[in-house]
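A single protein chain has been removed from this complex, and every other one stays in its place.
Up next, subunit A:
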């Protein structure tokens, strides 16, 4: 049982991960004044769902806060509270707290400070106060009504109450009658009969949505003087046509799965003979069985009915967005991708068998093969698309980063997101959060000036950061632009000299100076702040981006702002590789680490240094030489390819083909190879799943002919050749000094 609960709890947290961004984007729209009633409903729904879920797991702190939050939002929903910036800010604060509470419940975050909760609750309660005596949403509809009760509409989404079921022309279809009666316990868990009604509605196909007939059973409602506020008195009878596919009763059961213990319900089948169902429904035997009818004063019934059923069809006009999705284990998609890869290989070998010299030429056959080829490619793309996700989730998380960073730095900064729908592979998305967080914090801390300085420079007091994503030639381009002060090249250069990153007196171009902010140990901040200034920020960012196979560029205009451009591959499952030959083996070197391919003269350019290793001089720069075949202990190839084979050996031919590679830290090495065959996108496959780690090899891939090819780990090769992790600073000094 514990396992089952754990699984369900996991699903709840996954849902929270989806709902919180929804909440955030809703609030974002609200502050951009693009909101509609639907937006407000979405915001409300997100908080409500989190509350409901949390209640079933007994996450009390979360439930209590979500409840207050929900109540505050309800004022907004009912139009009693106008969303001014101060209120929206409070809602954002509350959202941050809510997500921290979720993290706390998940045991992924620190325990949330009680003082913070109290303070936010106070702010929210102030908003609730503004809205007059609007009762909390979940209390509406089931709690008894004070005499001066103002009916509050409960939005039931797409119910169309203007169109009675009888007009649907489907009266001949059998109907299912669901009668349910929530107990007080259901409401105290934070759930709501409304959810059950919505759940039932979702069982119906869209065109039948109007054919659902809901009747509120009020016979248990005592006279006003005897009403106990905590008691649940209402029940509902829902008649819905049995959908053509046959909504099995199981589906209806499923709607009540969560509440089965706190809600009496019955499902009956009714052969439709009589169209008039309104009044008789209350008297249905099922209901009577559960609770004998009690006479109720007419006016109470009326206001109750108003409260329970939405009176404003206009508000329920828009249907809940269809966002059908399923959760699939990522391993299954991986398997599918593997098999599609094999299919591509199989198709290619079929093609080569049919088109090779001497093969029977059959144009009809080739035409059909071409069809299969197109299909195969389409399937491959479709499978890749399954793993693709919009960058929206990561981007929206950045809103909070900027919000927190700007309040810490006491600056006013707005983050504008563009291209959130741009899709990239999920593996990449997971790895983007950290570098983006660093960069945005830096933009707030160093990029945007203080409001006073901005006003003095003739800019609006509020700074703006744009975060955008778009596809460009098979890569994703992420831009972070701010309208701040730009990079102060003089100060950067001075700092770099002070830290010994550049020798004093060096003259550098503007771009070179800008690049210095990526140097390890560089930070211009005078005080070590909470935000940045620990001197790791941008250095770490560059490494992280390079590890993802990407590059970072800076453009800065003093006084106008800075633009960072990240160019990344669309997926981590695929790598741009250079196929090299070495002793008869084909191996892959990641293109992102290749600097250049040169031919060097053995007798002029290669030097042996006293420890027996070799260096090669490429345009005056000495780079350690790695004989790849020896380094990887590749077996010697006899007789075959005599010529190319010998090109890789010092002393036998006049020339060496050398591939200059660079690691993340900027250290270089020259790989001696027999030749370069091709450049291709290769799919990365793990070796370590079925074998141990191999030094100098990071992974493997499968080539077009189905053979296995190793992907070289350039970093470790360089480290083993140079025995130095980072040679860049030394080289930089040497170069500047020269």
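Basically, contacts are C-beta pairs under 8 Å (C-beta built on N, C-alpha and C of every residue); 3 or more make two chains touch, one makes a residue touch a chain; residues count from 1.
Just so we're on the same page, contacts and distances are computed from a predicted model.
Asks: Would you mind picking the UniProt name of the chain not drawn here, from "Positive regulator of CheA protein activity (CheW)", "Carbon-monoxide dehydrogenase small subunit", "Branched-chain amino acid ABC transporter permease" or "AAA+ ATPase domain-containing protein"?
Replies: Record says "Positive regulator of CheA protein activity (CheW)".
Asks: Which one, A:60, A:230, A:342 or A:596, makes contact with the chain that was left out?
Replies: In the complete complex, the chain left out is touched by residue A:342.
Asks: Looking at A:79, A:260 or A:706, which makes contact with the chain not pictured?
Replies: For the chain that is not drawn, the touching residue is A:706.
Asks: Hey, which of A:253, A:655 or A:686 is the one touching the hidden chain?
Replies: Here the residue in touch with the unshown chain is A:686.
Asks: Under the stated touch rule, tell me which residues of subunit A contact the chain that is not displayed.
Replies: Residues 337-339, 341-342, 585, 632-635, 685-687, 689-692, 694-697, 700, 702, 706-710 of subunit A touch the chain that is not shown.
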